[in-house]
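Every protein chain but one is kept in place in this view of the complex.
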Amino acid sequence: MSPGLSRIVRTDWFGPFVIALAAIAIVAAFNPSFLSPLNIQVLLLAISINALIAFSQMSIIAIGQMNLSVGAIGGLVAISFAGMMEVWGFPAPVAATLALALGLVCGLLNGLVIAWTGISAFIITLASLSLYKGINLGITQAQPFYGVLDAVKAFGQTNVLGPIPWLAVPTAIVALLLWYMFNRLPVGRFILAVGGNQHAAELSGISVGFTVTVAHAISGLLAGLAGILLVARLQIGQPTIGDDWLILSFAAPVIGGAVLAGGHVSIPATLLGVVIVAIITQALVLFNIDPYLVQVVLGFLILGAVGLNRFREARLERPAGRI
Amino acid sequence: MALPDSPASPATRQAKRPMARYFLTNEFGLAALIVLFAVLFGVTAQGFLSPFNLFALGRTASINIMIGLAMMVVIVTGGLNLALGAIGVCAAIFCGFLIQDAGLAWPLAIVLALALGAALGSINGWITVRSGLHSFIITLATMSIFFGAMIFLTRAQSYRGLPPELTSFGRIKIVEIVSPLLVVTVVVALLLAYLYRLTALGREMLAAGAKAEAAELSGVRVGRVFIICHMLSGAIAAVAALMLTARNGAAIPSMAGQLGQDWLLPAFLAPVLGGTLLTGGRVSVLGTCLGAFLVTMLTSGLLLMQIGEFWIQSFLGLLLLAAVLIDKSRRMLLDRSKLS
Partner (left out) sequence: MTQTVFEARQVSKFFPGVKALAEVSLDLHTGSIHALLGENGAGKSPLIKIITGVYRPDEGELFLDGNPIALTGPRDAIANRIGVVHQERNLIGRFSVAENIHLERLGAFPLKPIDYAALNRMASQWLDELGLDIDPRTPVSRLSVAKMQMVEIAKALSLRSRVLLLDEPTASLTAHETDILFALLRKLRDTGASLLFVSHKLEEVQEICDRVTVLRDGRNACQSRSMEGLGRQDLVRMMIGRGEDAGRWTARDRTGNPVALQLSEVSTGLGHRNVNLAVHKGEIVGLYGLVGAGRTELAKCIMGKFPITGGQLRVGGTPVVIRSVADAIHRHGIGYLSEDRKQEGLVLMHSVLENAGITVWRQLARWLAALTDGTIRTKVAPFIEKLEVKTPSLDQTVGNLSGGNQQKISVAKWLAAGVDILIVDEPSVGIDIKTKAYLHDLLRQLSDDGTAILLITSDMPEMVALADRIVVLNDYRVEGELINSGQYDTMSHAIMDLIHRVEAA
C-alpha cells in the first residue's frame, strides 16, 4: 500500500466512509430510485438537521460528558422561534437571532451549573431537560404555533442548487467552523485537552470550568439551530420537536468513532455517521419496512459502533503509560 | 463515559454527635419536608386531605417508588439503566398479549412478564459487563432496541381486555385510603432492604459498586453481581409497569412516553433525593421511598393548587437541581463539622 493511501485508511473517517459508500451501493442496487434527485434531496434535508443534533452532542462528548437536554433545548428554541413570529410578529431574522441566543443561554446555564458545582453533567442536564421541556409545554400548552412566516417556509422547502436544499447551507458552514475550532483554535483544543486528560489540562493552565462552559454553550447553540431549521422544514412550531433526539444525537458521533471518555471527536466522521443513519432510515422507508424498526436498527448501530471503538481504543493504547 | 458525582466524603456518616448526625441524614430531611408540605397543602389546597386524594396519592406514589427502586438497584453498581421505561412497557404489553391474545391465566401472565423484564435487564447487564463500557451508552442503545422491537411486533397496539381481577387491583381500597399497590411496593422495598443489609449478595453488590477492582480481588464475582443488579432492575421495572397497567386498566405502549423516557426523571429523582450515591456503593432504600413519595406529593399538591399541569415538569427539573445542590452543601457542612 502506498504511504498516501495507508494514511487515508488510518484516518478516523475512512471506516464510516466505506460503510456509507457500501450502504449507498447496496440500497441503490435494490432500488434505483434511491439515487433520484428527489430522494437525494429528502436525504440531505434529514442529514442537515440531524448533523446539527449530532454536532451538539459531539461538542459535549469531546469533554467527556453528555448532554441529555439537547432535544429539550432544540424544542424550546423551535417553539420560541415560531412563537415570536406568530405572537409577537417579529420578522424572521430577529426571531431566529433571539431564539438562537436562547439556545446559547440554555447551554450556558447547563455549563455554568456543571462547572460551578462539579456535579455530573448527566444529572444536571437531566434536570435541565425537564426544566426546558416543561417551559416549552407551559408556553405552548402542547399546541403547535402555526404562524411561521412564508420566507421561513420557503427557506425550508427550496433548493439552493440541484438537489441541495437551502437547509444544508447553515449545516455546512457550522461543520466547517467546528472543524476549524477543534483543529486550529485554542478553545477547541482546550475542549479536547480537558476531555483527554483533565488533570494534565489543568496543570497546563487551562481553566476547566471555562472550557466546560464553552462546550455546553456551543452545544446549546447548535441544538437551537437544529430546532430552527426543523421549524423551517416542518413549517410549524411543534412542541414535540426534540423529543426523539436523544438516541439520534449519540448514534452519529459514536458511529463516527467518537471516544465517549472524551478527548477525541471527528467532524467528518460524525457527519458520515449521520449519513449512514439517514441512508438506513431512508432505505427502510423505500423498502416499505416498518419505520419503528429504525429504532431497533439505531440501537444495534450504537452497540456495534461502541464495541468497535472500544476494540480500536484497546489496540491503540498501549498498556504502559496510561493511567 | 464517567458519571462522577461524589462530592461525598465517605466519612460523613460517622460524625461524632449522634443527634446532629441524625438530623442531618437525608431520610430525616425528607421526612421533615413531607410533613411540612402535607401541612402546607392540607391548609391551602382544597381536598388534599380528602380520603380519595390520599388514596390516589398513595397509589401514584407506589408506582413512582417502584420506578425509583428499579433505578436505584443499578445505581448501586455505579451504573444506570436508561432502558427501564422501555423494559417496563415491554413487560406490561407482553402481559397484555399473554392474557388477551394467548389466553393465559393472569397469574401466569404476570410471572412471565416479570421474567421478561428480568431477562431484558440481564441482557443489559451482560452486555455492560462483557463490553466493559459504561451502562449509559449500552442502555441507551437497548432502550431503543427494546422499545422499537415491541412497537414493531405489536403494531403499537394497546391491550384493554384485561381481567377484572387485575384491573380491580388498582381500584380497590384497603381501609378507605390504602391501595393494594402500596402494599406491593412496601413489600418490595422491605425485600430490598433485607437484601442490602442482611445478605451476602447485597453486601457484594455494594462492595462491587463501590470499588469493583477491590471487590473482585477479594473474591466477589463482580460481573455476575452486576448482571444480577441489572436483572433486578428489569424485574422491578416490570413490576412498576404492571402496577401502572392495573391502575390504568390497560397496557398501553405510550404509558411511559416515547421509548419509555418519561420514567427517567422520576427514576433518578427518587434515589438522588434519597441520598443514593451515583458513583455506587451506597444505597438508601428508605430514602428512595421517601424521595419518590415527596415528589408525588408535591406534584399532586401543585396540581390541586391549579398550577398548570405542563409546568409540573419544569418544577420537577428544578427540584432535582435543588436536591443535588442541597445535598452537596449538606455534605460540605458535614465534612466541616467533622474536621473541626
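All chains are identified by letter, namely A and B, in their written order; residue positions are counted from 1 within each chain.
Keep in mind that, in the parts below, a residue touches a chain if its C-beta (ideal position, glycine included) is under 8 Å from a C-beta of that chain, and two chains touch if they have at least 3 such contacts.
Worth saying up front: this structure is predicted, and the values here are computed from it rather than measured.
J.: Which listed residue, B:Arg130, B:Arg160 or B:Arg221, touches the chain dropped from view?
T.: Within the whole complex, the residue contacting the unshown chain is B:Arg221.
J.: Determine and list the chain B residues touching the chain excluded from the picture.
T.: 8-11, 13-14, 194-195, 198-201, 203-204, 206-207, 210-211, 213-221, 281-282, 339
J.: Please identify, in ascending order, the residues of chain A that touch the omitted chain?
T.: The list for chain A reads 180, 184-187, 189-190, 192-193, 196-197, 199-207, 214, 263-264, 316-318, 320-323.
Here is the rule we use: only the chains that are shown with their structure count from here on.
J.: What residues of chain B sit close enough to touch chain A in their complex?
T.: It comes out as residues 1-5, 7, 80, 127, 131-134, 136-138, 140-149, 151-152, 156, 258-259, 261, 264-265, 268, 272, 278, 308, 310-318, 320-321, 324-325, 328.
J.: Which stretch or stretches of chain A touch chain B in the complex?
T.: 61, 64-66, 113, 117-120, 122-124, 126-135, 137-138, 141-142, 243-244, 246-247, 250, 254, 260-262, 290, 292-300, 302-303, 306-307, 310
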